[in-house]
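With one protein chain removed, the remaining protein chains of the complex are shown where they sit.
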Amino acid sequence: MSVVHLRAVVALLGRFPALAGVDLDVESGEAVLLQGPNGAGKTSLLRLCAGLLAPASGEAVVLGHDLGRDRRSVRREVGMLAHATFLYDDLSVYENVCFWARAAGGSPAEAEAAIARLEIDTRLRDIPVVRLSTGQRRRTSLAVLVARRPRLWLLDEPHAGLDQAGRDIVDGLVRDAVDAGATVLVASHELDRTRTIASRVITIAGGVVVADQPIPGRSMPVGPAPERGGPDVA
Amino acid sequence: MSPAEVTSTGSRGTRVIGSIVLAGIVFHVLLSFVWSDPDADQGDLVRIMYVHVPSAWLAYMAFTVTAFGGVMYLWKRSLWWDLVAGASAEIGVVFCALALVTGSIWGRPTWGTYWEWTDVRIVTTLVLLLLYIGYLAVRRIPADPHQRSRRAAVVGIIAALNIPIVRFSVDWWADRTLHQKATIKLGGTELDGLMLFALFFGLILFTLIYAWMMIHRFRIAWLDEQIDRHGLDAAIAERLAESTSDVTRAVGLTKTGADL
Amino acid sequence: MTHSGFIFAAWGIVLAVLVLYSVHLVLRGRSLTNAVEPEHRRWLDSGAETKGVSHPPREQP
Partner (left out) sequence: MWHDVRLIAGKDLRIEWRSQVATGQVAPFAILVLVLFGFALDADTVALRTFTGGLYWVTVLFSAVLAIQRSFALESADGNRDALRLSGIEPAAIFFGKATALVVQLVLLEVLLGAGVAVLYGPSVEDFPLLVATAGVATIGVAAAGTLYGVLAAGLRVRETILPILLLPVLAPVLIGATRAFDDALGTVAVNGWNWLALLGLTAVVYVAFGALAFGVLLEDS
């Protein structure tokens, strides 16, 4: 059973069809790179998989939950890094991570461990996140994700706003997640970097999947791979 | 009738109801002004009751339909019920406003004032009107159809739950009521037969008017949905066109990436 | 008839509002009907088509 199974999925933002008929299958343990121009529907696809955006039509099954019927169950099992930080400005790094970890049934100890994993400076631990830099807030959001231990990671531009060390941590997180049997979807414009962690590239444009190529040997230089789906490009 | 011949929200059904209503209005005017006599207490002012009471009853009935439509929507998730709820609320607001206006016009010669705070029904009706104006405001907020329907359903149900509470609290609040405690006593003799008949005839007539309006208003709402929906089809087609025009560029990106 | 001013005012307002609202409904219905493609003016079919309307059935790209 695929972790993500989408057939002709349409999803609307108001009246706008952000997804206009997506077909996609992602197997367990895959790390998939989503690329495409701005407004292509990458973020909407991630939100759909997270159970935040309702499929208006088509078949959408994520982690075994039919999103057309039940979008609530899937949310416990996914971890989403969005453009928004999902943090409360007035709470400290520790309080934020601890709150979301405990909401997901975790413990303060797991929150501590997640903060350590993201290598957030211990001096920043008790400072309200509103006073942190963008990069530090990003790390805090990632710590929340780590503390939740999701089965499906949905990362929207995870490298944005991070310094070199932070980017390396993100890559390490993705590899660890895949090694632990989780599945990862990464939407990114930073193809060079993301290609080193992804095993497959999916191209989205105009709300549909237009190309789907494996990356054999990941970062090894290879020729164009055969297409696996999407409408006829020619 | 084939769809192409349909040029309005009217149909044989509405035309039949409409004709009956027109005849009914003539009959109701004659009944109210010519055939029935002034009331012993209220004098000629009782003639206002023949439109005031049906308006108020229809307002309550329309709001009940709205709440029922909301419940059915949440149960069946069918837009059909949501459109019924919305159509009924709008018509209910019209009748509710009419009930308030006619009530206060009746109040001026009766109480010497257009507005009597100690009168339970008039105050209750005003709160009700405000509740449903809020409901219509929620419906007008742009959203996708099911978002709007869910919000509207919840607001419509709360408003309906509020009707008895508001009624009860205002009843207590206005220690005494100036309203005729029982305008109609079943089997009583307060109103003579023809006056009672005029009230009931008004009720039937207004119910028919409500039915006629409901059919038209529902069809308008339904057509609105059609326009949105086919606008949506066009939008999806546009989006797909966008994807094919983007394909060359997007796939070009992929290949460059793959060649690294 | 006593208080005829109040009585006619009440009746007049009721009839006027009902007529105006009805005219508004009919006119709006006409303009909307004409804005919709003939094949989609389907509310006459009642039931099946309108019930359970969710979102458009889509053609596969």
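Assorted remarks:
Think of it as A, B and C in the order they're written, each chain with its own count starting at 1.
As a working rule, contacts are C-beta pairs under 8 Å (C-beta built on N, C-alpha and C of every residue); 3 or more make two chains touch, one makes a residue touch a chain.
If you're wondering where the values come from, they're calculated on a predicted model, not measured in any experiment.
Displayed chains that the missing chain touches over the full complex: A, B (touch as defined at the top).
In the complete complex, the residue from B:165, B:204 or B:234 that touches the missing chain is B:165.
Touching the missing chain, out of A:13, A:104 or A:160, is residue A:104.
The residue touching the chain not shown here, chosen from B:6, B:31, B:87 or B:131, is B:131. Touching residues on chain A toward the chain that is not drawn are 47, 50-52, 71-72, 75-76, 78, 80, 82-91, 95, 99-100, 102-104, 128.
For chain B, the residues touching the chain absent from view are 74, 127, 130-131, 133-134, 137-138, 141, 143, 146-147, 150-151, 153-155, 157-159, 161-162, 165-166, 168-170, 172-173, 175.
We take it that only the chains that are shown with their structure count from here on.
Rounded to whole angstrom units, the spacing between the C-alpha centres of chain B and chain C is 12.
Listed for chain C are residues 54-56, 58, 61, each touching two or more other chains. Annotation for chain B: residues touching 2 or more other chains are 146, 232, 236, 240. Of all the residues in chain A, the ones that touch chain B in their complex are 10, 12, 14-17, 20-21, 35-37, 40, 54, 56, 191-192, 195, 201, 203-208, 210-211, 213, 215, 221-225, 231, 233. Across the interface of their complex, chain C is touched by residues 1, 3-4, 6-11, 25, 29, 32-33, 38, 43-45, 47-48, 51-52, 55, 76-80, 94, 97-98, 101-102, 105-106, 108-109, 145-146, 209, 212-213, 216-220, 222-227, 229-230, 232-233, 236, 240 of chain B.
Chain C meets chain B in the complex at residues 1-4, 6-7, 9-11, 13-15, 17-18, 21-22, 25-26, 28-30, 32-44, 50-56, 58, 61.
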